[in-house]
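Note that one protein chain is taken out, while the other chains of the complex remain in position.
Labels run A and B following the written order; every chain starts at residue 1.
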Amino acid sequence: MMLPAIVLLPLLAALLPMFTRHLGRRWCALLVALPVVAALGLLAQASLPIWEGGMQQWSMTWLPSLGLNLALRLDGLALLFCVLILGIGLLVVVYAHYYLPAKDDGGRFYTLLLLFMFSMLGVVTSDNLLFLVFFWELTSLSSFLLISYKQYDSAARKGARMALTVTGMGGLALLAGVLLIGHVVGSFSLSTVLESGALVQEHALYPVILCLVLLGAFTKSAQFPFHFWLPHAMAAPTPVSAYLHSATMVKAGIFLLARFYPVLAGTDLWFYLVTAAGMATLLWGAVWALFQHDLKGLLAFSTISHLGLITLLFGLNSPLAAVAGVFHIINHATFKAGLFMAAGIIDQQTGTRDMRRINGLWKYMPYTAVLAMVASAAMAGVPLLNGFLSKEMFFTETLQSDQLGALSWLLPLGATLGGVFSVAYSARFIHDVFFNGEPVNLPKFPPQEPPRYMKIPVEILVALCVAVGVFPAITVAALLAVAATATLGGTLPEYHLAVWHGLNIPLLMSVIALVGGIAVYACRRRLFAWYARLPEIDAKRVFEGRIQAVVRLAAGVTRGLQTGSLQGYLAWVLALVAAVLVWQLPNLASVTGERAMLPVDGVSVLCALMLIAAALLTTVLHRQRMMAIICLSVVGLIVSLIFVRFSAPDLALTQLSVEVVSVLLLMLAMYFLPARAKADSNSLRVGRDAVLAVLIGTGVAVAALLVMTTDIATISPFFLENSVPGGGGTNVVNVILVDFRGFDTFGEITVLGIAALGIYALLSDLKLVSAKYDPFGRPWAHDAHPLVLVTLSRPLLPLALMIAVYIFLRGHNLPGGGFVAGLITSVALLLQYVASGVTWVHKRIPGDYHPLVALGVLLAGLTGVASWAFDAPFLTSTFTHVHLPMIGDFELASAMLFDTGVFLTVVGATLLILANLGKLSLLDDKKETT
Amino acid sequence: MELLVALIIGVLVATGVYLCLRARTFSVVLGLTLLGYGVNVFLFSMGGLKINQVAVVGASADPTDPLTQALVLTAIVIGFAMTAFLVVLALRSQGEQHSDHVDGQDGEQRS
Partner (left out) sequence: MTHWIIAPILIPALAGLLLLLEVRERQRLRRVTGLLSCIALVPVALVLWQQAAQGDVGVYQLGNWQAPFGIVLVLDKLSALMLLLTAVLALAALLYGCAGDDRRGPNFHSLFQFQLMGINGAFLTGDLFNLFVFFEVLLIASYGLALHGRGPERVKAGLHYVVLNLAGSALFLIALGLIYGTTGTLNMADFAVKAQALEGSEQILVTVAVLLLWVVFGLKAALFPLYFWLPATYANATAPVAALFAIMTKVGIYAILRMQALAFSDGPLAGLGADLLWWLALVTLALAAIGALSASRLGGLVAYLVVMSVGTLVAALSLGDPGTVGPALYYLIHSTLICGALFLLCDLLRRSRGDSDDRLESGPPLAHGNWLGAAFFAAAVAVVGLPPLSGFVGKLALLQAVPSAPYWALLLLAGLAGLVGLSRAGSTLFWRVHGEVVGKKLGKRRVIPMLALLLVSPALTLAAEPMLQLCAGVADQLADQTIYIRAVLGGAS
């Protein structure tokens, strides 16, 4: 349980500031530091077996089906990183307390910092690859929030987004790579994977896996060509930089290289990819670091360069080089954290980070100057400091490698060149800041030494640099040994940590680097002048520009598809339909089936021709709206004739009555819509639409023809047989509607009801201006309510209602039923509206039809529910015979009640729609008169 | 006769599709209505065509398929509800966007 406690303590600490921020920053820092100290203590205890070559593991199942378990391990490598993360983290906590501006209570800062610490600890201690990715992404997220800490500063936001995008991309690649490793190895357990190096490297997917994992590592560790985000992450507060860019965030990528070293390293591909990236990064960072005028910028590029150095070491495929890499991880973390903190002090004391203004600080803050100078000297690789030792090993290793064959000399050359620039920029950091004349126009003057305790973290780090540099064997040797052993996966090569190895080539390279570096710095003026002439490249702007370009491109693509044009959208849908038809229907052997067709008669042909003519006329004349409506109603009429002809009287009745109401609706619509309708479509679009229309029309017709001439067994005989015995009605269509498939009808009347509601909602407070005149300039009506119509319509009402009752009652046995009856009633009532006006009607019947609709559907629904009382499912019907005078013998079925519901809904919905639509014109009239 | 009905279906669907693709709400309403007719006749025809064989028990020897009729009836009602909604929505669109173009003012400017 010690391992999870070590990882979770920072998470616990991250929550504390939420409750303690009102106590002020001092308490915050203290409360946050305590768990970190505790974690360090636990780590010390947990590390006991590791010094003896052992390992600590802990695991708990979480997602076994995905192979994601909460598994932790503490081996040498993890221990080393834990020490760095917790140790430097603790120093940063202390340092930040003094660094943050007075008005910042530190709550948010410490929460984010500790969250980040937690994520990092998770990365380095995970014993499960997916768990590692889990934490890996958490570091990306928490570092995003840390970098954007000064959220109202545009540079901070952009820098944070850039870091998130680049490292996020790497994280996704890593996820893919890890999943592939799991696929190859058959387990996500790190312990298993570490033993499966050969298996992975022999697998066909190895190159893919390698590239994906390296993408993850390189983006995180800012390796060329993904290095550009790092300098812009400097927009973060300096304690964050000191933490993220020395010991943690960027080292996560290096950690990944070390962790996967036994699995992925050792191949030529590894050598070429990793060495090349490392060398390019080493040189690129070193050269540009020299030219940075920003104090933190210099440190940022130097970080890039040192990360390249470590990567290069891991790429060399030699165990000794890997040891050197691990050693440099430690050394870089110590001196770089110290340097960032010193830079922060200088920034705080002078109010600027511009080295062209910060000069001669030796006079004002000699103590800080000494600390910074020692740390920079370590960075430059000056003897007796830790940087010298690992650099020496680095030079040795580049000399040893022969993997480039005849070109092997390139490696030591590059290394020396990197060394030269590294010395040069270190020299600049020392000379430019602390000497080189007087300060120029500092925002804060004179600078002073910082508070006593702010220097303590720096002192500790610098002391470590010296101690390691002078007495490597008694300070760092043990930790390095266990870490390197874990990295290499077992056997440690022989090496000596000593300051003096005798006169040899690496020493010569160090001397060249020192002398050359000073020389380069000496000609800095000429170099700066050259740099100033270079076109200024702001990676942030370039990156933002790229992103903007991608966004523009994306917007272009989206606009191209997402045109906002209904015609376009509909054309896509219909084109897909046409494609389906064109793709499948030509496979048909024949467009007719085996059944003989019915004979054709003259009247049918005539009607068909009329229908076709009317349909085509509707299409041609669609801009002459009145004509189009007339043609359309002809079509509707003939369709109902088709139903009559082919033994479907119910359909014919329904079609006819719906037709009446629809035409009424269309007329009303026409009244309000603009009369003018110009041709909008160019011939290309007309052609496209015509092709689509013909293709779909033909396809549907062919399918219809084939089905009509084919005999198949259907479920309908059941309905014919059971209609009377089971449903109590002879009109099978009606029995289906109210009984066999009454649930459909229930849904259908609900749809009708909802449509009415929706329409009511649409019409409420709608204001429309209608033309008082038709397109030909004639007034729509001279007399709103012609007397003839009024006189005729009133006696029609009871008559129509009678018919409706008749149609309704006979519906179960003969064509008719609730729906048709409802429509007839509505039409009769609507006629009153048309003839006498809304006002007249509403004086006589209540105008709100909402309850009627509800009652109708409710009645239908309650009829269904009633069957529960008889322990039967919803809508189970029952019936009995009744004799009524005049109408005759008929069955009274519970389905009748259901049909009454249908009737009420239809009346309610139709009137709700049309009466409210009619009211529109009323509003219009009122407006006209007032 | 089947051929004739198939032809009718084809023409109704084709004209319906064409009108749906026009730019004015009124034309689209017309198109959807025609398409609705076509689809209803199509659905109806799926049960096969029979003359003088009403699906009333006892009225005919070889009654026509009642199920497709019931389906078409449901489809007609739903189609009516939908058309009504669309018509009113077209009015609303006219009222709010002052255009009867299906894309409102944007479409007006484009055309």
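Here are some notes:
Just so we're on the same page, a residue touches a chain if its C-beta (ideal position, glycine included) is under 8 Å from a C-beta of that chain, and two chains touch if they have at least 3 such contacts.
Predicted, not measured: the structure shown is a model, and the values here were computed from it.
Across A:Ala280, A:Ala372 or A:Leu581, the residue that sits in touch with the chain not pictured is A:Leu581.
Across A:Ile505, A:Ala522, A:Val551 or A:Ile845, the residue that sits in touch with the chain not pictured is A:Val551.
Although one chain is not displayed, subunit B still touches it through residues 16, 20, 25, 28, 32, 35-36, 39-40, 42-43, 45-47, 67-68, 71, 74-75, 78-79, 81-82, 85-86, 89-90, 92-93, 96-97, 102-106. If you put the missing chain back, the residues of subunit A touching it would be 61-68, 130, 133-135, 137-138, 140-141, 144-145, 148, 151-152, 154, 157, 160-161, 164-165, 168-169, 172-173, 175-176, 179, 183, 547, 550-551, 554-555, 557-559, 561-564, 566, 568-570, 572-577, 580-581, 584-585, 587-590, 593, 699-700, 703, 706-707, 710, 712-716, 718-719, 722, 726, 739-744, 747-748, 750-751, 753-755, 757-758, 760-762, 764, 848, 850-851, 853-855, 857-858, 861, 865, 867-868, 871-877.
Please note the rule applied: only the chains that are shown with their structure count from here on.
Separating the CA-averaged centres of subunit A and subunit B is a span of 40 Å.
Listing the residues of subunit A that touch subunit B in their complex gives 564-567, 570-571, 574, 592, 595, 597-600, 604-605, 608, 611-612, 615-616, 618-619, 622-623, 625, 628, 632, 635-636, 639, 642-643, 645-651, 654-655, 658, 661-662, 665-666, 668-670, 672-674, 677, 680-681, 685, 689-690, 692-694, 696-698, 700-702, 704-705, 707-709, 711, 714-716, 719-720, 723-724, 730-733, 736-737, 740-741, 744-745, 748-749, 751-752, 754-756, 758-759, 762-763, 766-768, 813-815, 819, 909, 913, 917, 920.
Subunit B makes touch with subunit A in their complex at residues 1-15, 17-31, 33-34, 37-38, 40-42, 44-60, 63-70, 72-74, 76-78, 80-85, 87-92, 94-95, 100-103, 106-107, 110-111.
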